[in-house]
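What you see is the complex with one protein chain gone and the rest in place.
By written order: A, B and C. Residues from 1 in each chain.
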Amino acid sequence: MKNFSDQLHDYGFSTEVRVRLSETDAVGVVFFGTYAHYFDIGRMDYLAHLGLNKLDGAVRDLIPGLVVGQEAQFKSSARYNDVLTIFVRIATIGKTSYTFHVKVVNKRTRATVANGSLTLVWMDDKQRPIRVPEHVREVVREFEGDALHE
Amino acid sequence: MKNFSDQLHDYGFSTEVRVRLSETDAVGVVFFGTYAHYFDIGRMDYLAHLGLNKLDGAVRDLIPGLVVGQEAQFKSSARYNDVLTIFVRIATIGKTSYTFHVKVVNKRTRATVANGSLTLVWMDDKQRPIRVPEHVREVVREFEGDALHE
Amino acid sequence: MKNFSDQLHDYGFSTEVRVRLSETDAVGVVFFGTYAHYFDIGRMDYLAHLGLNKLDGAVRDLIPGLVVGQEAQFKSSARYNDVLTIFVRIATIGKTSYTFHVKVVNKRTRATVANGSLTLVWMDDKQRPIRVPEHVREVVREFEGDALHE
Partner (left out) sequence: MKNFSDQLHDYGFSTEVRVRLSETDAVGVVFFGTYAHYFDIGRMDYLAHLGLNKLDGAVRDLIPGLVVGQEAQFKSSARYNDVLTIFVRIATIGKTSYTFHVKVVNKRTRATVANGSLTLVWMDDKQRPIRVPEHVREVVREFEGDALHE
């Protein structure tokens, strides 16, 4: 499992969600499966922030790549109506894949709720892996700076 | 609101779900919004049972019409791991619309959990309402018999 | 089905959601069952706005009453990343029940996406219907004014 030693200052982007009642379960806290949804919100908002999705395009065009891996480590519980800050960065761009790191923090208490990652593979129209395009690398390099591993 | 006096013998089709932990909320029972999902499972399984969806087609083709109305009345609570029987019928076919009645029953206790309806409008490729096709009416008439209102 | 002739000026409260990718379905638009979740967000935020939930209490205490009815009419489709404004009012307080009206509007286009209602029954600790407490009626009367039906 990856070592999420990332500090908050490693993250140049964040977005927020507020926990919905339907996202909790009968145990009284946020269902762990909900975090995959939060991670995805973080990913999509990050890409929009960098201009890497096209909001007037078809949804199919909005999604650069296919999710091939996901992991999460849960550090503390979140409850109904908590505001969670989702910090997002692209930590690595390989040949055909790239990886987001995500850190979910309780906005009020500052407690880390979850750390995680999403790995995607860039695909052509026939769902074959292809090299992450150069213009995407440039935009991400510009935003992430030296913290980006290539 | 419609009068759901429908008795169980009015229903010629049923399918089942088992309540998932993620479908309950922090109050400890099934979140009311989950029932719209259960109704939809009932609808899709009913259509498949009558051969009115094409499992090898595109998803877009699977969906005869657009949901324009939904209602539900909640009679008792359901809990994690309960098996629910979803009874489904098409009660009415109008000119361009048709309406499902749905009754959700706790399989073990036989208690009615929810009654509801879904109304759809048949659409052409440009999302304009058109008459429900005759072959669909015939299949539904055959299945529902005299209970069908046209 | 109720007549949702309510105009926007009837609504004294609104909150917002932004459509998540996971809330759309394979047809490409927001899954109709998602609206029950949006309605619930509207309800809970409305109650919080009027001070009628206690954020430091147990979740069980946060929920004044049990949802016994829900209906929705869908007027136009919403898509990924659309910002939706959820207008909420309490339209009626009966002896033991009360009813929210909800109107979901596309923030950018101003198109009405859905109208709906949620009806709840006030319960005592043993889940028996009891009269909606007077202090709740007063707070809602104060906020809704003459538009409230009692």
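Note that a residue touches a chain if its C-beta (ideal position, glycine included) is under 8 Å from a C-beta of that chain, and two chains touch if they have at least 3 such contacts.
Being a predicted model, the structure only gives us computed values, none of them experimental.
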Ask   = For the chain left off this view, which of B:Ser22, B:Ser77, B:Thr99 or B:Ser117 is in contact with it?
value = B:Ser22
Key: Interface with the unshown chain - residue positions in subunit A   = 1-2, 26-28, 31-33, 35-37, 39-40, 59-60, 63, 66-74, 77
Task = Over the whole complex, note the residues of subunit B touching the chain we left out.
result = 20-22, 24, 28, 37, 40-41, 44, 48, 55, 59, 62-63, 79-81
Request  = With the missing chain put back, which residues of subunit C would touch it? List them for me.
outcome  = 21-22, 24-29, 31, 33-34, 79-80
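Please note the rule applied: only the chains that are shown with their structure count from here on.
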Key: Copies subunit B and subunit C touch via same or different residues, half shared test   = same
Request  = Provide the C-alpha centroid distance between subunit A and subunit C, rounded to the nearest whole angstrom.
outcome  = 30
Remark   = Between the Cα centroids of subunit A and subunit B the separation in whole angstrom comes to 36
Request  = Mind checking the centre-to-centre distance between subunit B and subunit C? Centres are C-alpha means, answer in whole Å.
outcome  = 23
Query = Which parts of subunit C, given as residue numbers and ranges, touch two or more other chains?
reply = 28, 37, 40, 59, 63
